[in-house]
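Excluded from the complex is one protein chain; the other protein chains are retained at their positions.
Every chain is named by a letter (A, B and C) in the order it is written, and numbering of its residues begins at 1.
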Amino acid sequence: MTSHAHAVHGDMMVPDQTFEPGMRIYNMKLGMWVFLLSEVMFFTSLIGTYIILRFAHPDHFADPGVVLNVTLTAFNTFFLICSSVTMVKAFAAIQKGDQKGLKLWLLATIVIGAAFVGIQAVEYATLAEEGFVPAAAEYHAVGRAAHEAGAAGAAGAEAPIVGGPLYGATFYTMTGFHGAHVSIGVLCLIFVLIRAMRGSYTAADHRGVELIGLYWHFVDLVWIILFTIVYLI
Amino acid sequence: MENWSWLLDQSASTVGPEIDRLYYWILWITGIVFVATEVTLVWFLVKYRHREGRKAEYIHGNTKVEIVWTAVPAVIVLWIALASRSLWAEIKDPAHIPPNSMRVLVTAKQFEWNVTYPGPDEELGTGDDFTVRNRLDIPMGRPTALLLQSEDVIHSFFVPLFRLKQDVVPGMDTHMWFEPTRTGVFPIGCAELCGIGHTRMRGTLTVHAAADYQTWVNEQLPAPPAPPAPPAP
Amino acid sequence: MATTAATSGHHDTDTEHHHKLGFIRTYIFSTDHKMIAKQFLIVSLLFLLLGGLLAGLVRWQLGFPGQPIPFIGGLFSDTTAPGGIVLPEFYNALVTMHATFMIFFAIMPLLVGVWGNFLIPLQIGAPDMAFPRLNTASFWISVPAGFLMLASFFVDGGAAGAGWTAYAPLSANSEYSGVHMGQILWLVSLTILGFSSITGAVNYVTTVINMRAPGMTWFRLPLPVWALFITSWLLLLAIPILTGGLIMLLFDQTIGTGFFNAPTDGEPLLWQHIFWYFGHPEVYILILPAMGLVSEVISNRSRKPIFGYHAMVIAIASIAFLGWVVWGHHMFQSGMNPLLGTTFMISTIVIAVPSAIKTFNWMGTLWRGDIHFDAPMLHALAFVSMFVIGGLSGIFMASAPVDIYIHDTYFIVAHLHYVLFGGSLFGIFAGITFWFPKMFGRMMSPTLGKIHFWLTFVAYNAVFFPMHNLGLKGHMRRIYDPNQYEFLQPLQGLNTFITIAAFVLISSQLIFAVNFFWSMYAGEKAVQNPWKSNTLEWTAAGHPPGHGNFPGGTPRVHRGPYEYSSPKSTDDFLPQIVPPDRVLRPAVPHEPSPLVTGD
Partner (left out) sequence: MTTEAHTQGEHHDPPYMIIFGVLLVMTLAEVGYAFLSLPKVWLAVGLCVMAIWKAILVALYYMHLRWEPPRLWVLVAVPLPLVVILIVAVLTEF
């Protein structure tokens, strides 16, 4: 839509007109989309592994809420969705040349994104000390209920071990690499924010904002899938 | 150099000749295709080599011939695929294992084959089982069904003259069945790279006449067998 | 990567390069696609050499088992080849590293890195890649990967020895293989290399879609561009699958997760599925670009339009697609569900059809042509004839029952060298000898070129053809001393013969090396359009053209790339840029253009 609005003015948001018509979007946007396709395949290999291993060894995996803290992560999911909204808001703002809006919404996105990573770190820490670890040898997760019951974890130790090593391995690999993507996204956002401070983006050329937006929403999209199949199924 | 031949050594199992027949079929088909293509190629090269004053003909293609040389190979290869299907199922599909076959357990580990016999009661996992190392002895006139298991890495149970090969995968049961067509001693090899000793993971398969087989079994029964295979150099 | 992707190339419209650049920006961190292509070329040729030398060691052990390696034998450590006598674990490492260097560090960059960079912008009439800086990155990411892989020879435990397919659990746990650090380096190196491939692929795809010169419609693209474009898609979608697998295997090897380890209920077969789901598209990544180069050379050197251009394009596309649904043919004997085996057998064997189309179209191009036998053409013709052999041997293995017998024997080794050397590498030689003048402004010596070709061609067949027969006698792969099997002892003569041929083959490559470097400095100066070619790169002034490729601005394209011997033209070729109204005049100036700059 907006790109059409700009197309009239032959600005930076449309492909270089000197060439044979191609995808009808500017190079960097096309490049980002193409790159995201390869990301799809990357997550496919990780998520696919999880699906297959879980299908092959259901006994290794616990029901939702037994080991993982769904409430906490539900909040985290909420955060990530919010950050997507703030991101599009930033984009919408600069489309209208609203510099202040751009900076504010970018800042918001960064803060929320960072919060997501932070909460995930906390989650990992608690899970690890509850015995839910990737390394097969040390795996001895006994389930949240048991932990809340046995205070010092003493009672927890007697409770039966939940799931198996494949659970920890797949869980940390998938969520870990997603977390890494979020962190990279936050760094890029900071970079974009700095450029925004310098006023590098205008209504006519805000490619940087659109690109990081695409990436950010993709990461959000991946999380939507992950949250469902890892925490809820 | 004396072994430079496209013929297969005479097989020694019931499926052997069937596999060989398929092989020779494909050898003929591909052989003809090969000669035809290469001869035509050379012929063109000679006939249309550069000569002064001759210009190449301005031809972009010819739909008719293109359809022909697409359709013909398609028919041929599909025939090959169909011709292969039933034989493949007969050999690999556990459902096709003859019910009357003698069941033997083969446990692979770096770098040896341990062969466990059901003993007189024909039942694996009972007290009268006995195990020999790096050799498999079977009677004529009765199919044998191997249950293949591995203790460490992937190996591959290979009996060249039976034309049979099956990977042995840790944590997984694989099967192989065969019926010998002649008595004798046949080599067994490991065909999957399994580590430093891959090369020396050899064994022998001895096909006894039914009577001699019984005597062999009886020899094995009382005393635990001495490993007959030579230790690796 | 996101950072680069999101922020690089705000100067894509490259005004920054028009002033004179310093040495570093010109030769080291150049963003000029032609220089990057040259960097890839030199580096990957060195890796090709290394791969060849490793093959030499492999062959020595097989030809003269247990005998000390001559001359250099003393140089080896006691953990590899004490006194020059190769140890089994070292043999495994040699085979693994030979294949790894050849496939990932030689052939892949030689095809995609070199020709993707050099040809795509020049042949579609673009000033440069869509993302020049990302392009530089893609080369420099691959360098540390190479160093890590090399380093793995020197860590204790030696280099990875689980085969280039790194089957778990052997590769997942050092208890089984005795190799820990080496395997880790192997995994990390290939992971890094993956980033290089993906950044490259993103660049190629974007460039081809969005930066074709006006008039360069999809069906006027030269076939190398088509091949590289589709190959880029394969890279883009296959590499990440491998990366994911490598990472999980790395965790198994380091922090003791159990993805592919049986004791923890991991699934060894899952690794094979992941690897081959990448692996088979990978082998087409290694052949499609070569097919593209060869199509160009054959059409040009027989002065005749390519036969069935559209069919050729469709064939490339369908090979690429079918390549995604055949991976199971590497796993027929793996214990995979036999019904799945049947499906994979059928899909695999169907690939013969598009391959047939290509083969026959090449021959159709030669038919009634005006064939010039220069070095590039000889290599291109070798490609066609050798690819047919490699492809036909593929049919044996595609028939699952026959594969039961020949799987993991030298029949496979023969097949893969016929397609990879006879196919990919001859294609690369054709490409190098054909575009050398455009790259370095000088011709390669035709005489040396022909000597190199004939020696290579004969020796190569002497090395690999008998391997079929070894396989048919049941000679397994990856065994370091066949004589340990009585039934293989009669084959020693053949093995020794192969080894001697291999040494001839390896040494004849010296001629190529000499020709390559000598011509670079002392070769006869190349005229503007030495092959009288139609495609844009030859009409771009300069060998190679300066920054921006087309000083006169983006060229306009008026026709397809293979209008040779067209009645419209007085000459026997008709370049894509010549406007219809100028056709009857001699097509292009033949004297070197004043604009020759040469980076």
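The criterion applied here is as follows: a residue touches a chain if its C-beta (ideal position, glycine included) is under 8 Å from a C-beta of that chain, and two chains touch if they have at least 3 such contacts.
Quick caveat, the model's predicted, so the values are computed rather than measured.
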May I ask you to name the displayed chains that the omitted chain touches in the full complex? A, C
Sole touch to the unshown chain from A:Ala62, A:Ala92 or A:Ile184: residue A:Ala92
Using the definition of touch stated at the top, determine which of A:Ala56, A:Ala128 or A:Ala145 touches the missing chain. A:Ala56
Interface residues of subunit A (partner: the chain not displayed): 1-6, 8-9, 11, 23-25, 30, 33-34, 37, 40-41, 44, 48, 51-52, 55-56, 64-65, 70, 74, 77-78, 81-82, 84-85, 87-89, 92, 95-97, 202-204, 213-214, 217-218, 220-221, 224-225, 227-229, 231-233
Considering the whole complex rather than only what is displayed, give the residues of subunit C touching the chain that is not shown. 233, 237, 241, 267, 269-270, 273, 277, 324-325, 328, 336-337, 339-340
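Here, only the chains that are shown with their structure count from here on.
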Centroid spacing, where centroids are CA-atom means, of subunit A and subunit B in whole angstrom: 49
Cα centroid separation, subunit A vs subunit C, in Å, comes to 36
For the complex, give me every residue of subunit B touching subunit C. 1-9, 18-19, 22-23, 26-27, 29-30, 33-34, 37-38, 40-41, 44-45, 48-51, 54-62, 65-66, 69-70, 73-74, 77-78, 80-81, 83-85, 87-89, 91-94, 110, 150, 152-154, 156, 158, 160-161, 163-172, 174, 187, 189-200, 202, 232-233
Complex interface listing, subunit C residues touching subunit A: 1-3, 5-7, 9-10, 12-13, 126, 130-131, 134, 198, 201-203, 205-206, 209-217, 236-245, 247-248, 251, 255-259, 261, 263-267, 270, 274, 553-554
How about subunit C: which of its residues touch subunit B in the complex? 88-89, 92, 162-163, 167, 169-170, 176-178, 262-263, 265-269, 302-305, 307-311, 333-335, 338-339, 341-342, 345-346, 349-350, 352-353, 356-357, 359-361, 363-364, 366-373, 381, 384-385, 388-389, 392-393, 395-396, 398-402, 404-405, 407-409, 466, 468-469, 472-474, 476-481, 484-487, 490-491, 493-494, 497, 564-567, 572
